[in-house]
Every structure is written in C-alpha cells, then in structure tokens.
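A selection of the complex's chains, in situ.
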Amino acid sequence: MQSVYLRNAWYLAAWANELKPGEPFARTLLDEPVMMYRTGDGTPVALEDRCCHRSLPLSLGKIEGDRIRCGYHGLLFDAAGKCVQVPGQSLVPPGSGVRRYPAVERWRAIWLWMGEAAAADPALIPNLYWLDHPQWGAGTGQMQIKCGYQLIVDNVLDLTHLSYVHPRTFGTLAIAESPARYERVGDQVRITRWILDSKPPGVMARNRAMDGNIDRRQLITFLPPSVVTIEGWFGPTVPNRDERAEPEGGFGICNINALTPVSATETLHLFAEAQSYAPRDDAATDKLFREVYDTFLEDIEVLQAQQRALLERPNRPMIDINADAGGLEARRIMARLTAADTQRTAA
Amino acid sequence: MQSVYLRNAWYLAAWANELKPGEPFARTLLDEPVMMYRTGDGTPVALEDRCCHRSLPLSLGKIEGDRIRCGYHGLLFDAAGKCVQVPGQSLVPPGSGVRRYPAVERWRAIWLWMGEAAAADPALIPNLYWLDHPQWGAGTGQMQIKCGYQLIVDNVLDLTHLSYVHPRTFGTLAIAESPARYERVGDQVRITRWILDSKPPGVMARNRAMDGNIDRRQLITFLPPSVVTIEGWFGPTVPNRDERAEPEGGFGICNINALTPVSATETLHLFAEAQSYAPRDDAATDKLFREVYDTFLEDIEVLQAQQRALLERPNRPMIDINADAGGLEARRIMARLTAADTQRTAA
C-alpha cells in the first residue's frame, strides 16, 4: 500500500533523550529508513539508513567521532552523508554517499526535514514551548501504532471519543454532548469546546482532588502535517461564561501529539503531557503522564481495529457527523498542501 | 484470494452457548465481519461488525438493552441495524445504519442467512434433531482451521482417511478396504458404507467396552452449503447382512459438522457428537466428545498442510480415486447452486 506524503515539512522523529551519544538510532519515516546519531559535540545527524555499497543499514555500524562506519565492509561516512573511506583501497568512488536529512534539535525533540534540503527552514518548526518552559512540567513518550497517521489526527481532533473510549481518565459523558466550534487559521485548524458546570474527569479527581462541578475548555490545534496540541483548562464554574474570553484562575494542561508516518498503515505517535499546576514537581508531572499513557493504550485498540476494518473492506461508505467538522477541515488542508508539494517535487 | 460463496443460505455461526447475554460477539463469515448479541429477551441479533461512521467494529461497543452502542463515538443502533442516536446532535443522518443478517436460534445453534434478507426462510435450516432430542446426548465445540471449507467437506465425505489419520480413535484398516456407495437425493449427497465382521475402533473399545468383531455402518449426508452429518451404527455381526435394510439392535452415534467459511482459506469448524447409548449421562457424552475433539486435532494438521501445499503450488495436477465419488458429487452440486445464486444476486 503506497502513500503520498507531504515531504517538504518538519517531522518529529525522536525525543531528544532517545538519541544517546555514541549509539546509532534507527527509525522509518514516510517509508524511508533513517538513521540518526550525535556528533562529538552532540549535534544530531540524520542519514539514509542504508550503505551505498551493499545496502546494510548504517544503524548497524559504529560511530567514530563525527562519522559513522558501516558494520559490513567498513565504509566510512561523514555527517553530510559523504563516503570518505573505503577499506583496502586508496580512492573512494567519486560521488559515493548516502542521503542526508536536515536535522534540528528543538523543544526537547529531534526534527527532520523529509523534502528538499534547500527548503528546510527551522523557523517552520511548530512552536511547542510547553516542553521547556519554566512554568510548565512535561513528560514525553512514544508508541508505534499500526494505523495510518490520519486516523490518529481524526482521533485527537474529535474529543467526543473521550466519553466512550476514556471514561476512566479524561472522558465524561458531558463532552460528547457539548458542541465544539472550529476555525481555520492559515493552514491550521483550531477547535474549541467548553464543557460547563459539569463533573470533573477521573484524571483530575485523582491528580488535583477536584470534587464539585467545574468549567472545562479544550483548545485543539492542528499544525500540518501532523502535530496536534490539546490545551486543556480547568477552573471554577462561572454563570453565563463568555466563551470568547480567556478564562481566569484554574490551571492548564497541554497534550502534545506528533503523528509521524512510518508507512501508510503505521505511525509513530510521539506524545507529551505538560501541566502548569506544579511545574517543578517531577512526581506530579510523571503521575499525570502515566494517566495519559494509559489513555493512549485505550486508543491503540480502537485505532488498530479501525485500520484493520478499513483495510479489509476499503470500499464501504462512511457517514459524517457534526463532531467530524474539524477533522474534515484538516483533511482538506492536507490534501491541498500535499498536492502542491507533490507538484513542486515533480517540477 | 477471493472466493465465491453460496450467499443465500443458512450458515451455522455459533453454538447457542457461545452467545452470552450482555456480551457482544464477533465472527467473520464468508469474508464478512459480523457481530452478534442477544436482546433483553434473549433473541439473537446479527449485524455488520462495522460502525457506519468511522468503521470501528461494533463488537467493541456496549449492549444497552436491545441496542448496541459503538465504542468510539457513541452512535447507537437498534436490533434492525438502524442508527437511532448520534451523541451531540439531535438529528440522525437519514438512512444511517448497518446491515442486519437474519438470525435464528435452532438446534442449540445460531444460524445466519448471508444473502438477501427477504429470502431467509427458517424452514430451510437443516434438521439436526440429535442436538436436543431426549434420546440423544450431544456435546458441542469448534475449531478455526486454516483451510478452505471445501477441503473439510472432502475430508468428512471420504472416511477412508480414518484408517490412516485416526487409527487410535475411529479408524480401522477395514474402513479403507470397504467400498461405499453414494446417491444424490435432491441437492443432498448420501454415502453409505458397511464395515462387516470386523474389529471395533479404539473409541468403541474404550467407551463401550466392545471386544469381538462387529458390524458397523457409516451414513454420511452432505447438506449444502456446508453441513455434513455422519451417523454411525455399531452392532452385532450378522451373516449375509442385507445392507439395504435398517440394522436392528446396537446403538448409534452422530457426528455433526458445520463448516462455515471465514475466508477462502479459513474455516470455522463447528462440530457436535451425539450418542444414543446413554443420552442422560453427561459424563458419557463428554467422554465421547473428548475423543472426537482429539480426532479433529489430527485432521487440522492434515488439512492445513494440504491447504499450504495447494496455495504454494496451485497448478499441479491431482488424480481422483474411487473413494472421491461422493465428494466430487458434492462439489458438482455446490458449483451448480453457487452459479444460480450468483446470477440471482446479480439480477
């Protein structure tokens, strides 16, 4: 099954702490095997994970200073992907080398540009300030999920599923009954939902000892191609609340999702959970992150069953409901961006 | 690998005791995912196992009285497959729903009609009276086998294999040496074999303390599309026995097989074993059933190896032998019925 991806874009490839000094690290992004490592000063490098000689993944090789040596016949490559040594001969065949992917470390994450290197502008990396801001404490993790990334984008853009998939953690029945409004902002989609004067979800009862009714806001942002942030606000109930105004008091959490395609039917879901109620309390951060992790384990079951059903019966019709509005807008944006990207690559 | 099935027919989908109150139950029949549940009064319901919204299997949802609620976004379906509620909106998109399959509980089994609902006539369900007749005690079970259902039909229609595959339970060498005669009765095939003045098989030595030589009759009936009953009679040796007359004395057992296609290369083999020598003695029924279960475990190895060989080398020629006569007749009947069924569906 082939997929068309938006290639000229930054993808979150790994959390910074996954890329350890001296250890080659392999991941597949957009059907392309990539190997990453850190040079002597810690700079991240990303290369095609395949020796240009006999195709062994370079990630099975050894790092030598700023370079990587293939583990089969010992060819040596520099951080630009150029082959600089072939054991047993003095000349390196001209032009020998492997593809380099522009790599940037930002927001405690490694970002790769999967399109034309010349177009890689770090300013285009999404702003995920919660990850290293002193007023926030954030935990990170990842799961490999056997479904296309669009299904997970749909999932996080329509949080009515919290009511049915996650009743123990973030879901309450009131969510599905509370309407959301969405707006397109440039190539982004923003979805806002207020759940008013309503019981707090289990996760807040446990982590913040919330008891009586609260007001809650979900602010979801889709940043193409595949980052979704979910800012949650929890605070006191206010009669006749002005939903357009920023809420006061209370506290925020932020769930960050990078849904990096591995293939048409597999996705690396890198996620983080930040909280503002105790930013320096690692135990509080960790406790909240555990609940998020368990919550995504529930999603995996749903997402993989959905993907299997779609693969087995690809031509069955589907209906749309009101809650799909934001997700459908995101799909329209991606279709437009991907078509333009494909044309540009072809030209 | 695609398969053409006889769709306008009843298929045994589950034993009645597999379908428990309050628990959604999933099975794939004829390449179609089906979910079953019981309404409040116990009536079996069978629906397409796929929400019409985003394709999650409904079997991952929750039963609410007579209805099933999808486990993803909470759409609610009634027992006719009609969508009756979409959380968060007052209107249900007109025509929303999933396919319903006519379902009937009979002979301690759930039968589904996989073709046009209007043609589903319960009178066409095969008569398997042994399963709840006071003069018979019957145990039931099932196995999922990685081979096409036709291979299992072939298997049970040609019992000479008992001599080579099941020498410890039902087989004796005399079976393969005893000729069978077959006749077509409408769309059914009946195969009769007498094994005369011969050692009893191991299963009868153990369960009925048979010792000296006996007469034995196998009466096999193929009921399209995929039910096969094997009535066994064991009794005293009679010189010059009239093979056309019903035998007297002795006792009977009956092996019932429903070979419900899952896909072109996978079959749900639902089977039962009934005995008339101690109908109310559950321990006797269970002891005989265990032997049948072990016997079918031997068949699985053969059938799956045969299927693998056929898939790996599909174009190798095969020869037919005398013992294949009944099975070949069954295949001719099925080819005729399936062609007519496909034409009717297309029209």
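Going in written order, the chains are labelled A and B, and every chain counts its residues from 1.
We take it that contacts are C-beta pairs under 8 Å (C-beta built on N, C-alpha and C of every residue); 3 or more make two chains touch, one makes a residue touch a chain.
Bear in mind the structure is a predicted one, so any value in this text is a computation, not a measurement.
Chemist: Assuming 2 chains are placed, give the number of copies in the entire complex as this structure defines it.
Modeler: Altogether, the complex is made of 3 copies.
By definition in this document, only the chains that are shown with their structure count from here on.
Chemist: Please work out the Cα centroid separation of chain A and chain B, and write it as a whole number of Å.
Modeler: For chain A versus chain B, the centre distance works out to 48 Å.
Chemist: Quick one: in the complex, what on chain A touches chain B?
Modeler: 154, 158, 160-161, 163-165, 176-179, 301-302, 305-306, 309-310, 312-313, 316-323
Chemist: Touching chain A in the complex: which residues of chain B?
Modeler: Chain B residues touching chain A: 33, 49-50, 52-57, 60, 69-75, 86-89, 93, 96.
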